[in-house]
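One protein chain omitted, others in place.
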Amino acid sequence: MVANVTRVNPKLIHELEKYGAQDVQNCYHCGNCSAVCPHADEYFVFPRKSMRMLQMGLEKRIEASLEPWLCYYCGQCSTGCPRGAEPGETMMSLRRWLTSRYDFTGISRLFYRSWKAEAVVLVVVALLAALGFLIFGFSQGSIHHYDGEQAFLPSASIHIFDWGMAAVLVVLLLINSIRMWWFTTGGNPRIRPKLGTYLKALYQLPLQFFTQKEYARCGERQPWLVHLALMLGYVSMLVLIMFFLHGMQAGPEIRWRFHGVGYLASAGLLFGVLVAVIGRIRKSAPHVAHSHESDWLFLGMLLIVTVTGIVQHVLHRAGAAMAANLAYVVHLSLVVPMLLLEVPFGKWSHMVYRPLACYLAAVHRETLARQRSSAAQGEQVTADRRLAAA
Amino acid sequence: MEKPRIGVFVCNCGTNISHIVDTEAVRAHAQAQPDVVVATSYRYMCSTPGQETIVKAIQEHQLNRVVVAACSPRMHEKTFRGACRHGGINPFLFEMANIREQCSWVHQDRLAATEKAKSLTTAAIHRVRHHRPLNSLSAEMCPTTLVLGGGIAGLTAALELADSSNDVVLVERTDALGGNLARVDLTAPHLDSARDLLTEKLTRIASNPRVTVLLRSELVALSGFVGNFTATIRGPGGNGAGPERQVRVGNVVVATGYQEFDAGRITHYGHGKLPNVVTSFEFEQMLRAGRIETRDGRLPQYAAIIHCVGSRNREFHPYCSRVCCMTALKYAHELKSANPACYVSDIYIDMHAFGKGCEEFYKATSEVKTLFLMFEKNEHPVIRRAGPGEDCDMLIEVNERLSGERIEIPADLVILMVGVEARSDAAEVARLVNISQDREGWFMESHPKLDPVATTTDGIYIAGTCAAPKDIPDSVAQARAAAARILARISKGRIEIDGVFAEVDEDRCSGCRICNELCPYSAIEFDEGKRRSHVIPAACKACGACVAACPSGAITGHHFTAEQIHAQIDGVLA
Amino acid sequence: MARVGVFIGQFDSHSTIAFDSLASYAANLRAVEKVRLLGLRPKVDVKTLAEEIRRERLDRIVLAGDSPGHFKPAFTRAMQLAGGDPAEVRLASFREHGASSSEATDRAKAILACAVHGVPYPLVAVPKPTVVNPATLVIGGGVAGIQTALEIADAGKKVILVERSGTIGGHMAMFDKTFPTLDCAACILTPKMVAVAEHDMIELLTNSEVVGVTGNPGAYRVEIRRHARRVDEAACVACNVCTDICPISVLSEFDQGLTHRKAIYIPFPQAVPNAYLVDPEACLWVQSEGKRCGACAKKCPKECIDLAEEDRTVTFDVGTIVLATGYDLLDARKVERYGYGKYPNVLTALEFERITNASGPTGGKIVVKSKVANRRLKTDEWLATSDGAAPRSVAIIHCVGSRDANYNPYCSRVCCMYSLKFAHLVREKLPDATCYEFYIDMRAFGKGYEEFMERIKAEGAHVVRGRTAEVSEVDGRLVVKGEDIVQDRLVQYPVDLVILAVGLVPSAGTAELATLLGVPRDQDGWFSELNYNSEPTYTERGGVFVAGVCQGPKDIPDTVAQASAVAAGVLRSISSGRGVSDLSSLALSEIEARAMQMAAGKPQEATHGR
Partner (left out) sequence: MSFEPKIVGFLCNWCSYTGADLAGTSRIQYPPNINIIRVMCSARVEPDFVLRALAGGADGVLICGCHPGDCHYSEGNYKAMRRYPLLKTLLKEYGVDNDRVRLEWVSASEGQRFADIVTDMTERVRALGPLRLKTDLQTDRVER
């Protein structure tokens, strides 16, 4: 078999430095990390191999790899690394880089390479959103009314706005997801899955999305629980807002049917965010020891959004309509950039890429198993023929 | 002659011998031999109590012959001769039967091995009856030392000896001292100045009146023996026929160094054809000149370093050249230092960063983002010109082992880490000073572990890379070790000569002079007056060639007489 | 006079050198036109620098710093671009010449001054000769100490050889075979040990430690604590009666705790001196302060046991001191992932050496450990016994605690080769056993080593390029886990025996000895040599030499060569008195003056070096 010759690109490792891979050049390939990784298996041997691809700058190979998404950064690899090459952080950086690769707009690339650009865009979008909401509010309602006909920001209108934004996000994410599929599977000459395989593994998508079960395979359970709380809180909130906004915004009395779930979701969010922020400040574990600027922006946004949401809700219950309206505007003007920028271009995209990667990994595994066994059979046949000929 | 009273001592060597050979049976068999007064066995004859057993037995039983059946005489003959001396008998009235290396370790049949051990012991008993006491002679030790080679090893050895107030003659083939070190700018792993190191040595050599430096000179003949060599040195002159001078020296340090592997022998590296493929020494030249650039004067954007050029390869040299890995890392550092925008690839097999501070240096080289690429031993990367559309001059194709990919590496400058090999004239030097070379042409030490500086020829020492590849600290250490050995000998003033040599019985000598021509050491002189030959004991190495060849049987090879060997033959067949 | 530019850069981020004060010192030196501080790991712009050289009309550049060579090529290039002589870029390396901290500012200044004058520092900084006491103290009785002692004594000079344990021989005496020739270690070492014991010029003090050193180079006074052996060394004939009768068994240090020895014992049969000694920690008589036992003393046919003997301190006057204190293995328990101490059949390299050694506890049979009940202590012990089961498969793990930022960053230099030797021994003694060898880089660099490696591979050892991540126990069998990088897969092999190629660390007591003697150590704890390239056997302290592994890991041939080299230095300093004073005894002004004289081409009286 004539192997394909791939050109190495020594520049990529310099590029990845901007995505947070500061130490990957230190790796001398002892393989310790792959062997301790709870997620590595006979089909996906990583993180060492991914680090190698990165050192050598084999961009296409990295683009085609699912491995970075199979890593949940338990940090065992980094703890045991004899050279301080930070395999866990490298995988994290690769996820950032891949996110920017899947993203066809180039925005993601811009944000990861320059946190200042990201911050500026965030602020601009927030200001624009705030301006829009204020104009909208004043044009059709009164700042002194939260509920009723004169409501400053009536839930029905916001609901329509939400759906509009959701549509934009879905389109963006869908395109990026298709690109991810194409890079890793559809356009990958090494993998030729059958349609049946795709269908058979389909259950993985909801399963992984709701349970984040792969994460649980990392040695410690605490990070998984935090992550799950954050994820479920976020998703619950999303469901509440997308489908039950009128219930959420009704008031000022507490409607436990909606708000009960909302409180739980907020608690989950707040708990998750606080644990993450404290962890990153203290650098208490390998997976929080290194923070990319985008991580701080992301957590900061999330924290403010959560807090303003809670403040808005409390003020509303307390009957301070104007204050509640203002808080709501602040809340919304932060939610908009957060969703618009983080979901398709930033860390929230993991919400989609992770389950998708788990699904595709299942497809790969089955396909690889099939391909390997038929290759082995092929070899056997050739060997038999040779024997027969002899 | 007094009646032989033989003591036989059988060693178990822990279980090394006794697990196959029934040492008790051997002992009993020996005991039953005529003239054997006492036969004992012990766990370790070589240990202090073992040797004491021999000493005591000699005294208690008035032994006048000793046989030890144990390991190889190469291992412990000296030890047991010492024990005999302590016991009060001449050390040559002793014989060893090798029942370990040549019996218990090579056979598995207990019965057959025991029988063989009996035979060997019997042969030794037969032989030892015919042993004669031999006495060593002593000769003068000339305090002057000849040092061959003016590289770092030779310079160090010369200085070490001269600083202790001994005369040194330093012979260098080229027109300058310094050897290969003079071609180096900085040394790995600390990037210290090689120039300062050399300047220091050269200044000290120049200012030391004890050192006579002979440049453009070479040794053409060495006669004599330890303590009393006469070296013939040819000085500079037209067509290698310069004036010759003779120097009396007591010892010789061979520090002739190495030569670099000819990179042109590996055709797919294109050295000599591709303009920007250079050897490590050519690159060193570029570094010294401050011109790390391509032939046409551009700064290389991509540089590649290829390790093990000619080393660790079945086609060329099987061995590791030991210094290239660290030098390669040094180059990676230097490339990055001269031009931080340069991308450096380092293409290696195994990274030999074993010295003090070397692993740390390897890591530091990784930290500056050197791309390390690993290839398989016995495979070669292939270098070709890049196409016009490429942003580089050359592409290197190789199977990369750590990724499993077949890859191309861009390069504008390729540095070939050429290995070191024995000099083409090493065989000539070996012949002149009468030492051996191994399969690769390196000079052989008398024992690789316990005597890494001495050779099988007394008074000839080896230092530095002529013995095997090594780095500067190791060369310096070896050169000093050679000097230590010589200092110890010089300090005693005289040398002892072993009693084993050949002797001509002038009454039987017919004066045919066959032996004169035969002797490789010119140790046999012919007395024109008497028309008889005679042997110079101190020059004789006891090979026995003359003994076997003498048509009149007039030469006796002491300790290997026909009588003794006949007895031994009869013994093994008894 | 040359116009000199001085550039000062820092390479090691932990360096404490006072760069600022050096810069102001340099500025005041004659000929210096320009001084610039470059900071930590500077990225030099060659063009700007060339411009600067041209502007200042500099014809010599002195690049100073802890390791300034790292920046040199940029300066050489700039000098070339500026039209100057590239050879006029001089280095003033503070680290190279032993000025590694802020306390050594004067030394650093001297180094700088020499470079400015274009004279190599070691040529200038030569301490005055002193009278040297011809006696030498060698600390450590391993192969390095033995070799040095013999070389010096063979030259007719007195040597006092001090060894902490009860016998000389060191680690080499424990080994079975030595790579790559596979000759038996004892066979080549024991004759030397015997020679030491018999040498008229060597005074051998075993069971002894150096506790005090006073005086100056050339005239040291050393205090040596002679721990009570409690057996008269000269009288003992090693008849074994005392050991037979001794009721106390403890684990044998020489056999790495794989078997027992008695409280009165001889470390191994070929020990030198060949005499027994009492372990006071274990001896009933000593522990009960004479109330119990004492059987050995009563039964000794030569009546040479004195259980009441006490430690003594003796004093010697010596001129030079040789450090040959060797190494210890890193405590393998620290590398938790391999389960040493938890799983009995995870062994250190030394334990395996003893198991495979014909004179070891199993008579050379390779076995897994067996559980043996210790009735006295009422515990179970895992010992190597000759009736133990042979392992069906063995894993050898390289780089245990070496080349690892979490333990020792350095390479231990010997492990690759001895691991290959182990693979050979396993395959030879147990042809049906599988042997896995996990490595990162195979460092077979010495004479005949590469060929040895090829031979071992051909013999059928499975060589896996990858480090073992962990050793665990599954269903009573050990499982080693790692990535086989060349085969591109994760591997898990069930094995019966795991051998850890544990890295080397400075032997216990190295730090104390360093303090006692005033010899600096490097960041890894090994004794620092005076100069990496040219003085690998001298130390900063005059008249104190280093030999063997205590200066840094090395194999037997390199150790022996270095040990002999030390002898050369010792003999030379005895005969000439040169180079035995402390380097720090030289005043800065003195060095400055000499450097200036030399630069002016004035002949010096002798330029003897160290």
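In this document, chain identifiers A, B and C correspond to the written order of the chains, with residue numbering beginning at 1 in each.
As a convention for this text, contacts are C-beta pairs under 8 Å (C-beta built on N, C-alpha and C of every residue); 3 or more make two chains touch, one makes a residue touch a chain.
Since the structure is predicted, the reported quantities are computational estimates derived from the model, not experimental observations.
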Remark   = Within the entire complex, the undisplayed chain is in contact with B, C
Message = One chain is left out of this view; which of B:274, B:382 or B:545 touches it in the full complex?
response = B:545
Task = Consider the whole complex, including the chain that is not shown, and state which of B:10, B:113, B:162 or B:287 touches that chain.
result = B:113
Note = Out of B:62, B:246, B:436 or B:510, the sole contact with the unshown chain comes from B:436
Key: Footprint left on chain B by the chain that the document does not show   = 72-74, 98, 100-103, 105-109, 112-113, 115-116, 119-120, 123, 431, 434, 436, 438-439, 456, 518, 520-521, 541-545, 547-549, 557, 560, 562, 565-566, 568-570, 572-573
Inquiry  = Take the complete complex as the reference. Which residues in chain C touch the chain that isn't displayed?
reply    = 177, 181-184, 428
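In this section, only the chains that are shown with their structure count from here on.
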Task = Could you give the separation in Å between the centres of chain A and chain B, each centre being the mean of its C-alpha atoms?
result = 65
Inquiry  = Can you compute the centre-to-centre distance for chain A and chain C, using the mean CA position of each chain? Integer Å is fine.
reply    = 51
Message = If a residue has to touch 2 or more other chains to count, which residues of chain C qualify?
response = 403, 441, 465, 485, 488
Ask   = Using the touch rule from the top of the page, what residues of chain A touch 2 or more other chains?
value = 28-29, 49, 83
Residues on chain B engaged by chain C in the complex (per definition of touch) = 14-16, 19, 43-44, 46-49, 51-52, 71, 75-76, 78-79, 82, 156, 159-160, 163-165, 185-187, 190-193, 195-197, 199-201, 203-204, 207-208, 287-292, 312, 318-320, 322, 333-335, 337-340, 350-360, 363, 401-402, 404, 438, 442, 447-453, 467-468, 472-474, 476-485, 487-488, 491-492
Ask   = Touching chain A in the complex: which residues of chain C?
value = 337, 399, 403-406, 440-441, 465-470, 481-485, 488-490
Key: Partner chain C, residues of chain A touching it in the complex   = 28-32, 34-36, 40-42, 45, 48-49, 80-84
